[in-house]
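Of the protein chains in this complex, all but one are displayed in their positions.
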Amino acid sequence: MFRIPCPFCGERDEHEFVFGGQAHIARPEPAGQVSDREWAEYLFFRDNPKGVHLERWQHRHGCRQWFNIARHTVSHEILAVYRLDEAIPDMNREETV
Amino acid sequence: MEKYSFAKILYHALRGHKRWQPAWRSPEPKKSYDVVVIGGGGHGLATAYFLAKKHGVTNVAVLERGWIGGGNSGRNTQVTRSNYFYPESAAFFEHSLKLYESMSRDLNINVMFSQRGVLNLAHSDHDMEMLSRWTNAIQLNGIDSEILTPQQIKEMEPVIDINARFPVAGGFIQRRGGISRHDAVNWGYARAADALGVDIIQNCTVTGFNISNGMVTGVRTSLGDISAGKVHITVAGHTSVLAKMAGFGLPLTSMALQAMVSEPIKPALNLVTVSGAIHMYASQSDRGEIILGAGADVYNSYAQRGSYDNIESCVAAFLTLYPGFSRLKLMRQWAGVVDISPDTSPIMGRTPVQNLYINCGWGTGGYKAIPASGDTMAYTIVNDRPHTLISPFSLERFESGALVDESAAAGVAH
Partner (left out) sequence: MSKSQPMRLETGGRIDRNKPLSFTFDGKKYAGFEGDTLASALLANGVRVVGRSFKYHRPRGILAAGAEESNALVTVGLGALEEPNVRATLQPLYDGLAARSQNCWPNVRFDIGRSLDYLHFLWPAGFYNKTFIWPHWHWYEGFVRRLSGLGKLPPGDDPDRYVHHNVHCDVLIVGGGPAGLSAALAAGDSGARVVVVEQDSLLGGSLLWSEGDINGEQGDIWLEDAVRILRQRDNVTLLTGTTATAWFDHRMVIACQMVTDRRIPGEGEGPRQRLWKIHAREIILATGAIEQPLVFANNDRPGIMLASAVQQYCNRYAVAPGKRMAIATNNDSAYGVAGALRNAGVDVVAMIDSRQKLAGKAARLVRDQGLTVFHNAMPRDCRGDKGVRSVSVTKRDSLETLATLQCDCIAMAGGWQPAVHLFTQARGKLRYDASPGAFVPDEIPPHMHVAGMVAGALDLETALEQGREAGLAAAGDGLEVRPRTRSKNTGALHIERAWSGQRSSRQWIDFQYDVTLQDIDIAVAENYTSVEHLKRYTTTGMSVDQGKTSNVNALLALAARTGRTPGEVGTTTFRPFYMPVTLGALAGRDSGEFYAPLQRSPLFACHEQLGAQFEDYGAWRRPRVYPRNGENEQQAVNREAVAARTSVAVFDGSPLGKIEVQGPDAAEFLNRVYINNVPSLKTGRARYGLMLNENGIIIDDGIFARLADNHYLVHTTSAGANRIHAWMEALLQGDWPDLDVLLTPVTSQWANIAVSGPRSRELVERLETGIDFSNNGMPHMSMVTGTVDGMPLRVLRASYTGELCYELNIPADRGAALWQRLLQLGADLQLMPIGVETLGVLRTEKGYLHVGSDTDGNTTPGDVGWGRIADRKQGEFLGKRSLSRTFNTRDGRLEFVGLTPVQQGGVLAAGAHVIDADRSGAPAPTRGYVTSACYSPNLQRYVGLGLVQDGSRRLGETVNVYDAGEVQGARISAPAAWDPEGDRLHA
C-alpha cells in the first residue's frame, strides 16, 4: 500500500486517494479545429512509460485537492510530489526497459 | 514430435522414463527469418503455430525475453468463455472457445479444459435487466447462455450465500465456459510450433527495431541483430515500450492485475462465478486451490506485484458471497502486467510501420483469446490485411470513434 505525501495534508494511506491517470494532458484548443487524429491522441493515447510516470492523484477522502506525483512504475517509488500550479520538478527521468 | 498417450507413458515407464524427448528445441537464432514474433506468451506461440500450420510459413522465430509462458499467459486465472455482448466480440471469442474445445486433441497435449460453466451473478432488478440484455445478445449471436433463478444457483453452487449483502437476484450461465491449464496451453503451442520448424528462442531481449523508409526490416536483440520480413509484437503489458522503440504511440495503460490462490482443499466449488456488484470471481483448480481475482490495480504499473488493498478487498468480496471459506488460508498471490485499452477491447492488426503488426490491449481477458488470436494474427501477417474477425479491433477505431466497449454495453468487467 502506498504512503502518499499530499502536498496539503502530509503523508497518508493510499486508500484516501484516487488515481487520475497521466498528468499534463493539454486539451487541444479550439477543439473544433483539430483533426480526428489529434483528437484521438488527446482522448486515448498515453505515454505509459516503464519508468517515471507523471500522474494526477486526488486526496478525495481528505482535502479533495488534486496534485501531481512523479512515480516510478516499476519500483512504485514516489520521486516527487507537486501542486498543479507548480512546474515539473527536475528529476533523473531515465526509463528502464 | 513425440506423440503423447497413455501407451507412450507405459512405453517410457518400461524404459525408466529415461528417453523422453525435448518438448521443444533451444536453437541458436538464425540471421534472418520470414517472420519474427516478439513475445513467447500464449498469443505469440499460437501465432507462430498457425503461421506454420495454416500458411506454411515455417521460417519463424519467437523471441522471448525470459521463459516462454512467463508473462500473463502463465499468471492468469485460466477462464475461457465467449459470452460477449457485441457481435464483433462474440464472433471472435466463440471462434476461440471452439479452438479451446478441440485444443487438447489438436495439439496432442491435455490442457485440462474443464467446461464447468461460467456463472455471472446479478444482485438487483436492474442487474437482472442488464443480464437479460446480455443473455439475449449472446443467444442472438448463436451462443449458449441461460438465465438462472437464485434457487437454481443455490442448487448448482450450494456454498454461495444468496442472501449476502447485495442478495443474489439471479444470474446467467454459459455452460461451455470454463477453465483450463494455462501452462499446458503455452507448452502445447510451443511444442507444436517447434515441431513444424519454428525456432523458440528464450532469454532473448529485443532492444530495438531496424526500420527503413517506414518499413521494418529486422530487430535488434541481446543476441544480435535478426533480420525479418515481417515482425509481430505480442508482448502484453510491455507493448507501449516496444511501440516506442518502433516510433509510435498507443492508447494503452499498463497496470498490475492480481490473482491469488488458497491452500488446496477437496472439491468445494463447481463453477466459475463472477459478480459485478461484489467485485470478485472465483473458481477451484483441479488441484484443489481456490483461485480468486478481482479488477486490475488502479494505477500504472510495470511491476509484477499487486497492491495490498486489492487483495484485501478481493478476499472480503469473496467471503461476502462465500462466508464458509473464512477459515481457509490464502497461500499465494501474484500479479501480471496487463495493457488496458480505452474500450477494454484488444488492438490487433497493422501499425503505422509497414510489416510491423501488433496484438495487444487485452486488459484482463487475454487468456481466453489465445487460439483465435494466433489464428487471426497469422492470417493478418501473411496477407497484410486484417482477418475479418479482427477488423473491428484495429488501431484506427480510436480516430473514428468506433469503440467496442463491452463494459459500456453490459456493465460487467471480464
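When the chains are written out, they are named A and B in that same order, and each has its own residue count from 1.
We take it that a residue touches a chain if its C-beta (ideal position, glycine included) is under 8 Å from a C-beta of that chain, and two chains touch if they have at least 3 such contacts.
Small disclaimer: the values here were computed from a predicted structure and weren't measured.
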- request: Please pick, from B:196, B:268 or B:298, the residue that touches the omitted chain in the full complex.
  value: B:268
Message: Out of B:23, B:156, B:223 or B:298, which residue would touch the omitted chain in the full complex?
response: B:23
- line: Even though one chain is not shown, chain A touches it at residues 1-3, 13, 18, 20, 27, 30-32, 34, 36, 39, 42-43, 56, 58, 60, 64-66, 75-76, 78, 84-85
Field: Contacts of chain B with the absent chain, listed as residue ranges
entry: 4-6, 8-10, 12-13, 17-26, 66-70, 74, 87, 104-105, 108-115, 123-126, 128-137, 139-142, 147, 159, 164-167, 181, 183-184, 187-188, 202, 262-268, 278, 286-288, 304-305, 307-308, 311-313, 315-320, 323-334, 397, 399-403, 405, 407-409
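Keep this in mind: only the chains that are shown with their structure count from here on.
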- prompt: What is the distance, in whole Å, between the centres of chain A and chain B, each centre taken as the mean of its C-alpha atoms?
  reply: 29
Field: Parts of chain A lying in touch with chain B, wherever the complex brings them together
entry: 1-2, 14-15, 18-19, 21-22, 36-37, 39-41, 43-50, 53, 55, 71, 73-76, 97
Field: For the chain B and chain A complex, residues of the former touching the latter
entry: 207, 238, 240-241, 249-254, 298-303, 307-309, 339, 342, 398-400
